[in-house]
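Note that one protein chain is taken out, while the other chains of the complex remain in position.
We call the chains A, B and C, going by the order they appear; numbering starts again at 1 in every chain.
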Amino acid sequence: MNAAFGFLALVLHLGLMLAAAPILIGAIRKLKARLLARTGPPIIQPWRDLAKLAQKQPVLAENASWLFSAAPAAAFAATLAAAALVPSFALGMTTAPASDLLVIGGLLALARVILALAGMDVGTAFGGIGSSREMMYASFAEPALVLVIFTLALLAGGTNLDAIAGLLVGGSQGLRVSLALALLAILALALVENGRIPIDNPATHLELTMVHEAMVLEYSGRHLALIEAAAALKLLVWLGLIAAIFAPFGIAPAGAPPVAWLIGLGAWVGKIAVLGVALSAFETSIAKMRVFRVPEFLGIAILFAMLAVVFLFVSQGFA
Amino acid sequence: MGHLAYDAAHLFGGAVLALSFVLLYQRRLTAVINAYALQALVLAIAAAWQGWAQGAPHLFLTAAITLGVKAIAIPLGMHSFVRRLGMNRAVESALGVFPSMALGVGLVALSIMVVLPVTAQSHMLTREDLALALSVVLMGMLMMISRRTALTQVIGFMSMENGLILAAVSVEGMPLVVELSVAVLVLLAFAVFGVFFFRIRDQFDSLHLDHLDRVDGGPR
Amino acid sequence: MTALFLPAMAALVSALLALAVASAVAADANRAHLAAMGSLGICGLGVILSTGFLLTGGQADGLTIGVGLPGMPLHLVLDGLSGAFLVLLMLAGVAASAAALDDHGAYRATAPFFPAFIAGMALTLLAGDGFALLLGFEVMSIASFALVLTDHRTPEVRSAALLYIGVATVGAVCLVAALGLLSFGGDFSFAVIRAHPPEGWRATAIMVLTLIGAGSKAGLVPLHVWLPPAHAAAPGHVSALMSGAMTKIALYVLIRLMFDLCGPGQPIWWGAPLVILGAVGAVLGGLRANMEADIKTVLASSTVEHIGLIAVGLGVALAARSADLTGLAALAFGGALLHAMAHALFKSLLFLAAGATQHAAGTRRLDRLGGLIARMPKTTVMVLIGAAGLSALPPTGGFAGEWSLMQAVIAAPRIGGLGWQILMCVAAAMMALAAALAASAAVRLIGVAWLGRPRSPRAAGATDPGRPMLAALAGLAGLSIAVGLFPGAVLGLLAPAIGFATGAGPGAHAGAFMIAAQTDQPGYAAPAIAVVLGLAGAAVFFAIRRWTVAGERRAPAWDCGFGAPPAWLPFGDPATQYGGASFAQPLRRALGTSLMAAREKVDMPDPGDLRPASLTVTLADPSAAYLFAPSGRLRDRLAEYADRMQLLTIRSTLAVMFIALLVFLIAIAGLQHL
Partner (left out) sequence: MIAGLVALVPLLAAVVLGFVRDRAIGAWIVIAASTAAFGLACALPWQMGAGTLLLVDPLSVHMAILTSFVGMTTAWFSRRYIEIEMITGRLDGLRARQYHVLFQAFLGFMLLALLSNNLGLTWGAMEAATIAAVLVVGLPRTDLAISAAWKMFVLCGVGIALALFGTIVLYLAAQPSLGPGLPAMSWSALAVAAPGFKAPLLNLAFVFLLIGYGTKAALAPLHAWMPDAHAEGPTPVSAVLSGSILNVALAVLLRVRGLMASNPDAISPGIPLMALGLLSLLLAAFALWRRYDVKRFFAFSSVEQSGLAAFAFGIGGPAAMFAGMLHVTLHTLIKAAIFQCVGRASQLKGGQKFADIGGLIASHRALGLTLAAGIVAVAGMPPFGLFSSEFLIMLATIRSWPWLALPVGLGLVVGGWAMFNRLISLCLGAATPNRGPAPALIDLVPAWLHLALAVVLGMAMPAGLVAWFSLVAEGLR
């Protein structure tokens, strides 16, 4: 029975994620436009874009290889796999035993590497510049991520996201300095990983940004649709991850009846909304930073995460 | 053997050592050669005396060889060599007179220090003559390294050999002394021959040694 | 039945040596083929034997033979630990031999050293006493030195080989000293040593010497400097074996000495040097892999990185075992072994592919390659599989290994006090940094060399290698995938080794489908992740088929409106692509300037000047700059002093002799009067 519920929850979860990801993007754009006193496109505009792109034939560069064509789908698949591991409204999905934080990080890295390779495939300068910067950011992001995971593992005695969320939802850990520091670190990480301002600007293809959007400059048609969808999904995964770890309340525990899922869903929507609003407000109030300031930015994130771990050691409060 | 025998033996030994100091002190080539001849002469007498005192007739042979070759033939040859080549008569020394004398005294002291723990024995001379001979050897070597001209260096070498022979003859019952002294002589002859043959005017090093030492000193 | 494994393995070693001799006296034309074919067969048998040995439980077995030191027998021992590494060695050996069959006449001169190299490594693994260990180690060194010199007419190859053998000499001398300190009453058979583990300063000295001795060969910081140039200089199949197997053999020696022979009674801090050196090496290697301009040097630098990661695992295992945390020790050790196994496979694959690429495209330089994906399609697929492992992406073996290692580090804070805990935290950050750097290096390597457009006519004319090489690549790729999908099974196979080194029972952390940090907890379910990925991929595939319009159009690259290339450049102007140096620029600016003393010199002509602009980048490995270069200078200075003795005049030489005499005389005078 539990297994059936788990599977059902997984299917619903995936559907929710796929459906909500473009909506989230649309909502953030709308909100940002409003904050800048513009009207902005409708919230479902991203969905429309995707549908339109899906109906366009892609234009490939003459020397593009099979890797170039396959990359969007592969990257999307990897992101989707990660999405399947991050719980939204309910714990105890079928994938719960496999939802290891390191694995989630690995899957996201897989998607990133695939796109970075694709950026190099045609042999244009834009693709290269985007790929190289993306990989540099990742190099600094990874240690921070691992240290955040380190903190959580020390608190929860393992790196399984489902278990961590299940443990933290009980509130037994109380409020911890470590958790606060880790939250700061992971927020910074989320900005970097999703190419948000102040790191990158998702709204433009201009040379100014030259990271993620430069990397995928050569894509068009259904390929671009997949990439856009993957980016949206990735943002949602990150926000969901933050929500599941740092604000697990409301989530339906493993084995709970589907009624609890509704509460979980409500809580999840609320949490994502708060995070989305915060993101919009942050993005409108800050300017993009120079490329080589980003390592410093991430360095601070690493520092916060490391402090989080050290505070745990000092307080001897780990399993 | 009586007391006199010991005393005389010590006396001759002491004379050889004293001549070593003289050798070290000399500033002129001919004087160095003469002092060496004198040292060889005293050594020959010492050897003969030992031959008489120990009743070892073969030591007379040693004495004769020493007298004939070292005290007469070699010095004569050297004199003629010096004359013929018109060698610089003054001896260049790497060490001043006073430091070399002081070092010489130090070497004698060292010899005595080294030999002192040898307990006085029934046999004659062990301590004293050994210390004397050791001093002569060390001072011969000091002369070799403190003098710059080849001839004086060879004389230092020969003076060192004098110390060896002194040690050999004064050890009672030492077999093969004659053979050894002949072997030593071959060495000396070779050295002298080398100096003559190679026309080494100034010092050993003047051959091509500077050159030789530099051959390996850089890539070609 | 089980008693037959050791004699059979010993026979294989003898067969390899005999093969070396046979191929040395064989006719020139047949030599390389004979050596490769023979090694292939023998290593194949070796794989079967060693796997069989592990599967039947890996009971230790001993043997003595009458060669070696005068009057002393040579002990051979086969136990779980050596069995595990034998599997690794023989697998790498099979692949390298198969690749060597794809000979182009270049391997002929040094072909006899190839089987000797494998024999040396196998002997090291089978050694049951200090002499046998060192004998195997040195045969391995000298044979690989000769193999590195295959292309000895190139000056860089010669200098690389010289650096290599010099560091190898340092290592050998340190190992002799370590074994000497270990030996008990002049007996250095492992059984006797094990019964009398060292203590106190002796044990510490042994640890330091082992770290230098084995670590230098493994590519542990700071003695890793030889590794990138030497691996780059050797022919492809040799670098595959050096990187895939030889570095692991060195780690085996380290494990044998520090885990086995020094006994479990050593202090906890023993793990710290390994962790520190490993973590530093991982970051440095990963960073350097992003800077180097030669595909094999990139791969070799990445070997430094992976060896560093494995060393961190070994350090944690050592400390955990000292703290009696057997489970944690087994986790860390298993992670290290798993990663070693995975690395052996994917790095062999990559080096073989690099060798094939060098042959096909005539160069190893990143800025002369490009666009190989269209010209060497089969090789490129294998390279992608290998590079995925190198970047530690799920679901590859590399990820499984690093996952275990990271789990071990995360669990390690309970071993020691605050200092150790902070070390673990820093180590975790550095491992993550290293992994991300490796991924970046992999993207750079593949993106520049295999993707994009060809940068030279030779690269444009490259083709896939011959059948033996492709078979070797495919075999390694298949095994890499298998290790990635079933890390639990691999850990099960390696259980005798893990049990031997840590005292843990079999299967504590591994089921067939899942490896876990703790017995009753969920862990990394590689097959499940693969299934999820596969389902996601299939779903995307069908979604595309169902909801999007099919087909595509070809057009010149958009490149943000960059002008089309002139007609005489059919692939576009290759220089407008992102090259190796340009891809490295962000990391070079961010980390390279401080860690690798990277300096950029831009020569930008004034407007109107027709000179081409140029960018010159210089790098210096900190170990080369702060350890090797000063040592070299010190050596030359001392050589100069020693040489002055020879430049003295005869008189001065006599004076030296005189002084020596006086010193001795004064000494005895002093002694007698005191």
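Remarks
Please note the rule applied: a residue touches a chain if its C-beta (ideal position, glycine included) is under 8 Å from a C-beta of that chain, and two chains touch if they have at least 3 such contacts.
Not measured: the values here are computed from a predicted model.
Touched by the hidden chain within the whole complex are the displayed chains B, C. Although one chain is not drawn, the whole complex shows that of C:Thr56, C:Thr519, C:Thr593 or C:Gln646 it is C:Gln646 that touches it. Per the touch definition above, the residue from C:Leu12, C:Cys174, C:Ile193 or C:Ala460 contacting the chain not shown is C:Cys174. Listed here are the subunit C residues that touch the chain not shown: 66-71, 131, 134-135, 138-139, 141-142, 145, 149, 152-153, 155, 158, 161-162, 165-166, 169-170, 173-174, 176-177, 179-181, 183, 186, 188, 202, 205, 635-636, 638-643, 645-646, 648, 650, 653-654, 656-657, 660-661, 664-665, 668, 671-672. In the full complex, subunit B contacts the hidden chain through residues 114-115, 117-119, 121, 123, 126, 130, 133-134, 137, 141, 144, 157, 160-161, 163-164, 167-168, 171-176, 179-180, 183-184, 186-187, 190-191, 194, 198, 204, 207-209, 211-212, 215-220.
Note that in this section only the chains that are shown with their structure count from here on.
Chain contacts in this assembly form an open path, with each chain touching only its neighbours along a single line.
A summary of chain positions shows that the Cα centroid lying nearest the centre of all protein Cα atoms is that of chain C.
Looking at contact counts per chain pair, the maximum sits at A-C. In terms of the distance between Cα centroids, subunit C is separated most widely from B.
In terms of their C-alpha centroids, the spacing between subunit B and subunit C amounts to 68 Å. The geometric centre of subunit A is 35 Å away from that of subunit C, both derived from CA atoms. Subunit B meets subunit C in the complex at residues 94, 110, 113-114, 116-117, 138, 141-142, 144-145, 148, 153, 203-205, 209-210, 213-214, 216-217. Residues of subunit C that touch subunit A in their complex: 370-371, 373-374, 384, 388, 391-394, 399, 403, 406-407, 410-411, 413, 418, 421-422, 425-426, 428-433, 435-437, 439-440, 442-444, 446-448, 451-453, 514, 517-518, 521-525, 528-529, 532-533, 536-537, 539-541, 544, 547-549, 551-560, 562, 571-572, 574, 576-578, 582-587, 589-591. Taken in their complex, subunit C has these residues touching subunit B: 643, 646-652, 654-655, 658, 661-662, 665-666, 668-669, 672-673.
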